[in-house]
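A protein chain is absent from this complex, but the other protein chains hold their places.
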Amino acid sequence: MSGTANNYAVEARDLTRRFGNFTAVDRITIAVRRGEVFGFLGANGAGKTTAIRMFCGLLKPTSGEGRVAGLDIMRESEKIKRRIGYMSQKFSLYDDLKVKENLHFFGGVYGLPDGELQTRLKESLARFNLESVEHEMTERLPPGWKQRLALGCALMHDPEIIFLDEPTGGVDPVARRHFWDIIHGLAAAGKTVFVTTHYMDEAEYCDRISIMHRGRLIALDTPANLKKKMQKATVQDLFVDLIRSEDTA
Amino acid sequence: MRLWAIIKKEFFHILRDPRSLGIIVLMPLLMVLIFGYAINLNLKNIPIAVVDNDHSADSRRLIHAFSRSGYFEVRAYPANAADFEALFRAGKIKGGLTIPRGFATSIVTQLETPVQIIVDGSDGNVGQTILQYSEAILMDFSARITPQQMQMPIEMRPRFWYNETLQSANFIVPGLVAVILMMISALLTSITIAREKETGTLEQLLAAPVHPVEIIVGKVVPYIALALLDGLIIIGAGLLIFDVPFRGSAVVLLMGTLIYLYPCLALGLLISTLSRTQQVAMMQALIITILPSVMLSGFIFPIASMPKLHQFISSVIPATYYLRIIRGVLLKGADAASLAPQALGLLVLGTVLLGLAVKQFKVKID
Partner (left out) sequence: MLKHLLIKEFKQVFRQREMVAIIFLVPVIQLLILGYAINLDVKHVRLGIFDEDRTALSRRIVDTFDASGYFDLVPTENENSASLLDAGQADIVLKIPRDFERDIGRGKAAELAVITDAQNSNTAGIAAAYTQELLRNFWEGEVNRKLRAQPALRNRLHRLALRSQAYYNPELVSVYYMVPGIVVILLTVMTTLLTALGIVREKEIGTLEQLMVTPISKFHFIAGKTVPFIIIAFIELAVALLVGTLWFGIPFRGSLWLLAGTASLFLLTTLGVGLFISTISNTQQQALFFAWFFMVFGMLMSGFFTPIENMPQAFQFLTYLNPLRYFMVIIRAVFLKDSSAGDLSGEIFALALFGIVIFSLALLRFRKRIA
């Protein structure tokens, strides 16, 4: 694994996490290339968030190994934190801070020097269309705007790998499209994006997708290959079919 | 029924958080256990120093009277009274007794023999109490040095009613019930509405065809049950462990406790409608209840000795009334009729507080 470390942004081998005697993530093995948009699908409770939390250093794996940006998730989680961006599923901002202050704060805690912080702040406001609300209290933003702001906060320190846990829940189709334009822009700039979603149309936008079920990885390939293999027209159909056959098995 | 749905939901909130539930049930019990033993108003073993300038059998008798009383413990015998100062500053003693030279002669020749007590005024409550207890010891001693034919022919037969053995716990434990119940019920309810506001579920509730009053009542009922349970636990522990007498009727006490919960919960509700976040609600509830309910309700400090303004404030604190009810029932065996004024006070307080809460709640949702 170590020999190829530099080619992969995120790697896992037999990564497992148990809570008591319940196995939330069961020996998953993946390798995400740099610059890839990697989709992580699965029903509720499949273990997606748990897996992402292990990559981000928020949870210790029970067994198995994992590397993020070539760094070991067991021992080097603090180093990993400087190189990744994370937008949690229950993504949260400080409601009682203004839009600009949230961005400023997150840039600050990542240790950006003042000058750079100011330029990044301006860039982010422009890039995420937040200039008009920069002085608003975050509490008053509509959900779609909050999500953009959350992404902005997670990207303030220009991380090379970005974990997005259901970033588009509750967002209207136009805003979602816009959100994905940003994601592809990031990938084009060489960033790796690791994203979970319940929207199957979004899965089509990914370079590769993996499908989790009850903690196990049951499929991993490009959307096109998977559709071909399963002889389905859409990812939606193939997802439903896969899950159904797993459940009856 | 809609109301029932809300009540059930609130019960689930409580039951599904075992840690909170455990805390709510166990903490009051722990508190009674600790404070029932620890808060003792009767002076005991107060450290003092003695300067005996006479070194006579009589002066030793006086010192002995002090140490034997149980109120005082002689910790040091410095050479002269100037040494008290250093002991005070280091917090080693709270009082100093000085017996003058010639004490033994003076008590058989002079009308008055002065004995000096110096107290540490920086803890004046103790200082004051030391003086009062010393006075009693000196008086006792005076009676013993008075010749037989000059003895006071009036014999005082002191009797102590309601607490014959002068147990501090008989006074403190019922007080703890009042104070803990008030704090816990105000705290519990103050969080409820603020929490729903914070998580956005209040909006959900208001969208349902429920009357605001139903929401409020529905939210409060489970806490009445919980607070009542707490009350029973504390009272039960008090009776079993501290042998607090129970002279009145259980029904009257139960009624009184229920009535007491009314203003307490209403206070919590008012706080929660006034607060936008749980944090603010909790801070308010704690700050409003913790000190005033302990200091101004008559739990420890006698209300009659307070200035007029404070006596007024004490009359708007629910615990003040309930203290009279619970001590009345437990210690005096008071009946319902004699406690009616206290119950009325609680009802009035509760109605005013609830009225304010409902009004505030309506303002918020309009």
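Just a few scattered comments:
Labels A and B are assigned to the chains in the order they are written; within every chain, residues are numbered from 1.
Keep in mind that, in the parts below, a residue touches a chain if its C-beta (ideal position, glycine included) is under 8 Å from a C-beta of that chain, and two chains touch if they have at least 3 such contacts.
Just so we're clear, the structure is a prediction, and the values are computed from it rather than from any experiment.
Judged over the whole assembly, touch between the missing chain and the shown ones holds for A, B.
When the whole complex is considered, the residue among B:F11, B:F35 or B:F246 that touches the unshown chain is B:F35. Interface note: of B:L3, B:A76, B:I241 or B:I290, the residue touching the hidden chain in the full complex is B:I290.
For the options B:I118, B:I234, B:A319 or B:L354, the residue in contact with the chain missing from this view is B:I118.
Take subunit B: the residues that touch the chain left off the picture are 17, 19-20, 23-24, 27, 30-31, 34-35, 37-47, 62, 73, 84-85, 88-91, 94, 107-129, 131-136, 138-139, 141-143, 145-147, 150, 152-164, 166-168, 170-171, 180, 183, 187, 191, 195, 274-280, 282-284, 286-287, 290-292, 294-296, 300-302, 304-307, 309-310, 313, 324, 327-328, 331-332, 334, 338.
Against the chain not shown here, subunit A presents residues 19, 53, 56-60, 78, 81-82, 84, 86, 88, 90-97, 101, 104-106, 108-111, 153-154.
The rule is simple: only the chains that are shown with their structure count from here on.
The mean-CA centres of subunit A and subunit B are about 56 angstrom from one another, to the nearest whole unit.
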